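Reviewing the structure listed below.
Every protein chain except one is present and positioned as in the full complex.
Up next is subunit A:
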């Protein structure tokens, strides 16, 4: 089975033109699913790199609808919006309706199972009711029985973040963490958070991940060496994934 490459990018980063270029080319180079980050008020589980990318775009990005429509026109793979539920409590219906109208496939709220654990099932039905898919976000601090439950209702795949925060390479045993949940997850298992070390990436794939989600590594590459270099990284990672098909 082909392993999935889930590519994350902050909406409009570093500017609209480069953003579109990165998205479009990354799909040509083998991205299977796009995750697009909408700048939240508090990026609770994001490290300094993604936080900075949010800051970089918020000064000028006033409207997320136009660029999302543009991305939808440009690519035909699934698009998932990543943002924090906390910011949408008062206008969730509107938000979901808008996403649905644009043709966005799904949403991923990293705080859903943590800060809204008592009502998460209601939120999931509400989101699905609006025609938007729900990718559930889990991690090692979730109990096993919840990972089993979440994996059954998560759309497209189940996201498993192996570190507490994106981008910060806290030493963890990626393989042990995946081994712990692999048999609990009755769904495709996509692993993320700090997988920019090829060793870790291979460990994740060997331990049974169906795909990987990569974000910070691309943003860092854009920052340091530009879009072309980031796209080269997409290609390299695609190559590694394909070794495991």
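The rule is short, and it goes like this: contacts are C-beta pairs under 8 Å (C-beta built on N, C-alpha and C of every residue); 3 or more make two chains touch, one makes a residue touch a chain; residues count from 1.
We take it that contacts and distances are computed from a predicted model.
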item: Among "Coenzyme F420 hydrogenase subunit gamma", "Formylmethanofuran dehydrogenase subunit B", "Tryptophan synthase beta chain" or "Cation:proton antiporter", UniProt-listed name of the chain not shown; value: "Tryptophan synthase beta chain"
item: Contacting the left-out chain in the complete assembly, out of A:87, A:115 or A:220; value: A:115
item: Touch with the omitted chain, as defined above, among A:41, A:73 or A:235; value: A:41
item: Among A:37, A:106 or A:139, residue touching the chain not depicted; value: A:139
item: Touching residues on subunit A - with respect to the absent chain; value: 41-45, 47-48, 113-115, 117, 139-144, 146, 163-165, 168, 170-173, 176-177, 180
